[in-house]
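Handing you a structure now.
A single protein chain has been omitted from the complex, and every remaining protein chain is retained in its original position.
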Amino acid sequence: MAVYEHTYKPYAGKLTPEWSRFLIIPRHAYKDIFRSKLFTGFFALCFVGPLIFAIMIYLHHNINALLMLELRVRDLVPINAEFFQIFISIQGGLGFLLTVIIGPTLISRDLANNGLPLYLCRPFSRAEYVIGKMSVLMILISSITWVPGLLLFLFQSYLEGAGWFGNNLRIAVAIFLLSWVWIIILALLSVTISAWVKWRMAASAALFGLFMITNAMGIIINELFRTWIGSIISLSILMQTISDGLFGLRDSFDMDLNEYMIAPVWSAWMAFGLICALCLFLLTRKVRAYEVVR
Amino acid sequence: MDPVISLDGLGVKFGGRPILKDLRGELRGRAIGLLGPNGAGKTTLIHTLLGFHPASSGTARLFGRDIRTDAKSIRALVGYMPERDSFIADMTCVHFVRLMAELSGLPSDAALERAHEALFYVGLGEARYRKLGTYSLGMKQLAKFAQAIVHGPRLIFLDEPTNGLDPPARLRMLELVRQIRDSGHAHILISSHLLRDVEECCEEILIMKDGRIASYCNLEEERKANLKFLEIETRGDSDAFAEAVGTLGCEYALTGDHRIKVVMQDGIEIRDLYRLAASEGVQIRRLNYKRDSLEDIFLKAMEDSDGRL
Amino acid sequence: MSSSADAQFVEHASDKLPWSLWMRQIAAILRLEVKKNFLGRRAILIYLLALAPVLLMAAMAATAGGEISRHSGLAIIIFANIFEGFILRTVVFFGCAWIFMNLFRGEVVDKSLHYYFLAPVRREVLVTGKYLSGLLTSIFLFAGSTVGALFFFYLALGQSANSNYTFNGLGLGHSVSYISITVLACVGYGAVFLVVGLFFRNPMIPAIIIYGWEFINFLLPPVLKKISIIHYLRSLSPVPIPEGPYALIAEPTPAWLSVPGLLILTSLVIVIASLQIRRMEIKYGGE
Partner (left out) sequence: MSESSEQKIVFEGVSKFYGEILGVNKVNLLVAPGITSLVGPNGSGKTTLMNLMTGLIRPTRGRISILGTRPDQPEKLFRKVGYCSQYDSFPKGLTGFELVRSMLAVHGFHRKEAEPLTWKAIERVGLTDAAHRKVAAYSKGMRQRIRLAQAIAHRPSVMILDEPLNGLDPVARAETMRLFRQLAEEGLHLIVSSHILHEVDTMSDRVILLNNGYVVAEGEIHGVRNEMEEHPMQILIRCDRPSTLASRVFEQDSVVEAKLHKDRRGLFVKTRDADSFYLLLNRIVTEGHINVESVAPVDDDLNAVYQYLIGSRGEDQ
């Protein structure tokens, strides 16, 4: 009989490349998140939109189908910049809901359980930690915004013919950039809130409230001072301004914005940059292995 | 060979207040006990070595790597068990330890293997499939310990590893530490308030006070240095026994009912005492050298460093 | 071991109700709690809330002053709307929710409630002390906020109109009413949220439900209307605001009824809180 003694052994095997390690966090987070059937269902629903938009594009190019449904091309929504902008804003809205559901607990649970020293005592930096946490959201939201968006764009260019692709390349760029602006702002905001608000419900409410309150304040300021400053204070109007800028449209959502309320696009981008900087600053204050009490 | 930890004038300040002051020394022991009163800077020292706090002056090296420049590669070599309750929410223990291994760079499969190994090793049985939230304090300590060794580090920091453990769990923890020490694969630095725990598993002692090193010594050598005082507890006619000891030429003192302290003279052996006991019909119920116990070493270090106490 | 202080307490407790002891205890609780309410990290939110209407009115005064002063009649209605919609329904409601729910829930979250439970304090005294501290804080902040908003409103009305409206017209009376409504709102909402914070593990949801209830109040039949706080507060408003086309009109309750009504409701709620807290066990969850 052989008896094997199980003693402490050092590890001598291979190591994973360092650049890829931040992906460990989303990988493990997904295991947890998709255990919830409700969430999985919701996530699946997020792909209904792309399907419907794909059908619309398809109908445009299929006379037989139109005949069968007794429709004419004229009756259909035209496929242009606005079409894709609507698509992205619907998907972006879903992305927001997604963020509200999973964003608040991302960092707060680690803080509440004092888990940060466990991450940071390993060859894993603060930046990797934050990027890892953000990528939980970034990957999910990407998969419902610009990824299907660009696929739709390619689908349309394939059906429409070569000329369309070249003429409308701006739309593709806009889809991609707008999605990323939206993704970054959602991920950063929710990770920041998560780092500062421990209580899950409060964090969700804060994220929700941030949009509501800034919007209300923005509108009030616009009305009172007859200015466009409010438009960049309101996160939702800010996003819309950037969206319009990217797609080359103007007040596309009929928000009844008066002429003076439309903020110049450069100011919107600046506000966006400021918000990101503020979030990063707040994050560095909170994401630490240890808090030093003086 | 490089020393495990070499301190080179290391100083750390928080908001201008110095916490660690000009620490110097080379630690080479397999198991090093880190002792000191509250606020002496023990935890700060560990955190600084892990790179959580920047050094404000001087530096330290672990296995020859500088903490200021090689923090990341140092962290690949160490395991850390924090003092406070630390875990990652809502996970089974295996999953938690595996995640920790992956963060240290182990591929997913190897991480799972090592996680089970580590948990087997610390003795968490079926409970490893349960969620950490349901764990008792002792089990959480074990899980924390498992995550500190899962990636096979060469140096393990244990901050108050026996804190809050009930007696059997404490014994098990100390046994594990001794096993790792004896395996020769890793060095261990243990910070603790329980002198007895440190005494049972450490070879070297680093005592800190007010952010300075008050004493650094080898426990075994310290103990050997002092083999003169004997403490004896007897049953029977102890006064007669004590007088008989006096006739040997040894100084003695009765320290209580049936307790005698004897200063051994050269040429006198323990056997001589037994001979007396046999002739007086006295039982020697307890007999041991009053060595410099760790407590004495500790108290001496506290006194030496500032004279008051 | 018994000190002289000990003996003194026993003597008090045995013969009659020890009012002076209770007063001292309430004062001690007040000192601790008011400090926490004002200086704690959680206070930042209520400062922001209290500041918001003042800033809003200040901004209005700074930019649109001239215009408003030309239509002072309209301005008064605008202010009444801002007062009800913004100050009362938003600032005071959420401010009180935050302050009063934190009185107990906050201490459970911080795991510090047992310090009070380990002192020889009647739990009723504890509830009273905590409630008063919340009241002090909320009234100071939100009545202050109302005063500030009014100040800038009058400033916006412009010099001439200002003195006219303020001193000769209804202005002074209106102001007094607005401030007293704010105070009453703190009293009423405070009591409600104190209890909510005691009963619910997660008070966010009941708070939202209450908000919803108060929000749809105008749709409710008159009987149901009476079980809400906003109804009584609205009845006191010096400038009636129409509730919109879908509202079911209920007779506004006269002041001599609505003020004591509110106070009775409040004391009822406080009694419930006292009963609840006598039965409360410290668990802090997750032990």
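Each chain gets a letter, A, B and C, in the order it is written, and its residues are counted from 1.
In this text, contacts are C-beta pairs under 8 Å (C-beta built on N, C-alpha and C of every residue); 3 or more make two chains touch, one makes a residue touch a chain.
What you see is a predicted model, and the numbers here were worked out from it, not measured in a lab.
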{"item": "Interface with the undisplayed chain - residues on chain C", "value": "1-3, 5-6, 9-10, 13, 21, 24-25, 27-29, 31-32, 35-36, 39-41, 107, 110-112, 114-123, 281-284"}
{"item": "Positions on chain B contacted by the hidden chain, ascending", "value": "35-40, 83, 123-125, 127, 136-139, 160, 163-172, 193-196, 235, 269-271, 274-275, 277-278, 281-289, 295, 298-299, 302, 309"}
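Heads up, the rule we're going with is that only the chains that are shown with their structure count from here on.
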{"item": "Length of the line joining the C-alpha centres of chain A and chain C, rounded to whole Å", "value": "38"}
{"item": "Chain B and chain C, separation of their C-alpha mean positions in angstrom", "value": "56"}
{"item": "Touch list for chain C against partner chain A, complex", "value": "56, 59-60, 63-64, 109, 202, 204-205"}
{"item": "Complex contact set, residues of chain A against chain B", "value": "6-16, 18, 21, 24, 28, 31-32, 105, 109-110, 112-115, 117-125, 288-290, 292, 294"}
{"item": "Chain A contact footprint on chain B (complex, rising order)", "value": "14-15, 17, 47, 50, 52-53, 72-73, 75-76, 78-80, 82, 84-91, 95, 99-100, 102-107, 110, 114, 117, 120-121, 147, 149, 151-154, 179-180, 183, 185-186"}
